[in-house]
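Reading through the structure tokens given below for one structure.
Here we show just some of the chains, and they stay where they sit in the whole.
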Amino acid sequence: MPYINIKITDENVTKEQKEALIAGATQLLVDVLNKNPKTTVVVIDEVNTDNWGIGGEVVTKLRSKT
Amino acid sequence: MPYINIKITDENVTKEQKEALIAGATQLLVDVLNKNPKTTVVVIDEVNTDNWGIGGEVVTKLRSKT
Amino acid sequence: MPYINIKITDENVTKEQKEALIAGATQLLVDVLNKNPKTTVVVIDEVNTDNWGIGGEVVTKLRSKT
């Protein structure tokens, strides 16, 4: 019954990677808390780098610096 | 003043259905808790089926099985 | 499979009212989108009035004015 929300920047995440995140997060709740995987929900939010900030700076700008 | 967030899979939800969700959720808070509808906020997030998992599986795959 | 989050101020909400919110929100998703209620999750967050602001003011203060 847990609900897990994963927010990441929208940077070419593949379907296979999303599957791995969903499978892995669900398994984590089974392993640590013995939760029922059947009702465990995982939602992945992909956020535009223009809309994500860290250290007061937009990620789009941080990416262009590196 | 309540804030209600409804997360659903992005599968052809119509404007009329969104209106019904917003009206219904707002009314629910009026009916149950006598909240002021004027400041009740409802936000609907439509999530790509690739980004939603249940039972450790991606919804896109679950849909294709049925 | 929908996930509904209801945020309200923490002001003596009873168990019966919470039950009504959970039942009502779940039914709304059944009625409007024909969602499966068995995997519909509702989470209610009760927020201290010191931690909720509207119009730039803390709700605790707004309540004391009325």
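The chains carry the letters A, B and C, assigned in the order they are written, with residues numbered from 1 in each.
The rule is short, and it goes like this: a contact is a pair of C-beta atoms (placed from the backbone, for glycine too) under 8 Å apart; a residue touches a chain by one contact, two chains touch by 3 or more.
Just so it is clear, the structure is predicted and the values come from calculations on it, not from any experiment.
Peer 1: Please state how many copies of the single repeated sequence make up the complete complex in this structure file, given that 3 appear here.
Peer 2: 6
Here is the rule we go by: only the chains that are shown with their structure count from here on.
Peer 1: Cα centroid separation between chain A and chain C, in whole Å?
Peer 2: Centre-to-centre distance between chain A and chain C: 25 Å.
Peer 1: Any idea how many Å lie between the Cα centroids of chain B and chain C?
Peer 2: Inter-chain centre distance comes to 13 Å.
Peer 1: With centres defined as the mean C-alpha position, give me the chain A-chain B separation in Å.
Peer 2: Centre separation, chain A to chain B: 20 Å.
Peer 1: At which residue positions does chain B touch at least two other chains?
Peer 2: In chain B, residues 7, 52, 54 touch at least two other chains, as defined above.
Peer 1: In their complex, what parts of chain C are in touch with chain B?
Peer 2: 1-9, 13, 17, 20-21, 24-25, 28-29, 31-33, 35, 39, 52, 54, 59
Peer 1: Tell me, which parts of chain A touch chain B in their complex?
Peer 2: 15, 18-19, 21-23, 25-27, 37-46
Peer 1: Please name which positions on chain A make contact with chain C in the complex.
Peer 2: For chain A paired with chain C, touching residues are 1, 3, 39, 41, 43.
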